[in-house]
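Have a look at this one.
Only a single protein chain was left out; the remaining protein chains are all shown in position.
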């Protein structure tokens, strides 16, 4: 199985699919091609949420604002999974979570650089570098990929950590990491700060808002604070956009007071 | 075969795919993840149009504004097809049409509740409840699903009927059910009211408009009235947006006078 994820929208993902299908007999699964555009951190957040649901697979991940520069091509092995993509940090959060779900040490990742060869373009390494490598890793098998010509242990690589929230008694502070398509503003504040407050209220950046377990527990159009499927505090509006109602964008600070 | 349909956009559908692939060897087919957001009736309309084209399959359908409330999880059997999703009516119109296409009584549906267990989240039952159940139904086979633990005959369930149009001699009245991506305003008025008028005109909400069998039968940018692929009256503009040209949104009344 080979999954594909990118911020390409349309139609560039098709070129990657064609390359992979030409060079392997992998079963293809589209993860998404609408990752937050050029947003390495946001993309890593979503991939950390969704890739660990998959059975063992090679995951081709291309969110690559540095395409054509000298950033490396990377292979990261996470147990029975492999991730192939640019060395800009995007692979690391999902790789660590994939390890954790397999009861492996999330910090004992195997990372390798991939020889990019002489790619046909400087602007589309998804097609010219990463897709061919993902196909090769798939054909070799994740366990054998390290022995392939052009694969070398990575002396170092770009890591990416999400900002840590501050949790202090009755107060927590963090920021908006991503906004999903429904308009829910997803923060890095752990959902546990809402424990014991369901049915009541907290203050978000000083303004009171109801705490509910489900969107439809407030009237349509009303604001609420909940814990999203990722376990973090999420600022939402039932059948509306939480980002707008709370006036929050990616990177904005969020204080939650119980 | 297991099809997936939702209003999730990106990237949540990938989590459902991962769960299904982890728990079954189903062949996956994306129906769409851009169903009208939080619009149960509009989603049901489109699913009634497209699901009956498929060969026998398990159809995972998640348009679920009531996620996390006490609305049930439902399995509906429609001949050789099964639909799995929330008990909010969205499954019923496609299920009835699937029966009709198999020469079965559309009102003799088998509906079952599905034990939701103790889902990991209150906000993403697509991942935590419906995808696991769809995989289970697929693995058991549609014909055997009723015997699975946690599947019980539904005493009652939420139905959904589209509003009935009024057809009275030379006049028909209805409303806009959905607007498609091209901007065509699709009504519940049966296309038969246009019979004998092709090449001529009808009045739509009092304004005359040409009746044509194909969009390109008027000049680019001109309005027309036609019958869409669903058999209903559709208000369109050749290479433009009918909803804007006719000033119509979902739910708006439409009178057609011959």
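The first chain written gets the first letter, and so on, giving A and B; residue counts start at 1 in each chain.
Definition applied: contacts are C-beta pairs under 8 Å (C-beta built on N, C-alpha and C of every residue); 3 or more make two chains touch, one makes a residue touch a chain.
What you are looking at is a predicted structure, and each value in this text was computed from that prediction instead of being measured.
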item	value
Selected from A:17, A:101 or A:197 as touching the chain missing from the view	A:17
From A:48, A:96 or A:127, residue that would touch the chain that is not displayed	A:127
Residues of chain A in contact with the chain not shown	8-15, 17-19, 21-22, 28, 30, 37-38, 65-69, 120-124, 127-128
On chain B, residues whose C-beta touches the chain left out of the figure	1, 3, 5, 29-35, 46-47, 49-55, 180-182, 213-217, 226-229, 234, 238-239
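Following the convention adopted for this analysis, only the chains that are shown with their structure count from here on.
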item	value
Centre distance in Å when chain A and chain B are each reduced to the mean of their C-alpha atoms	31
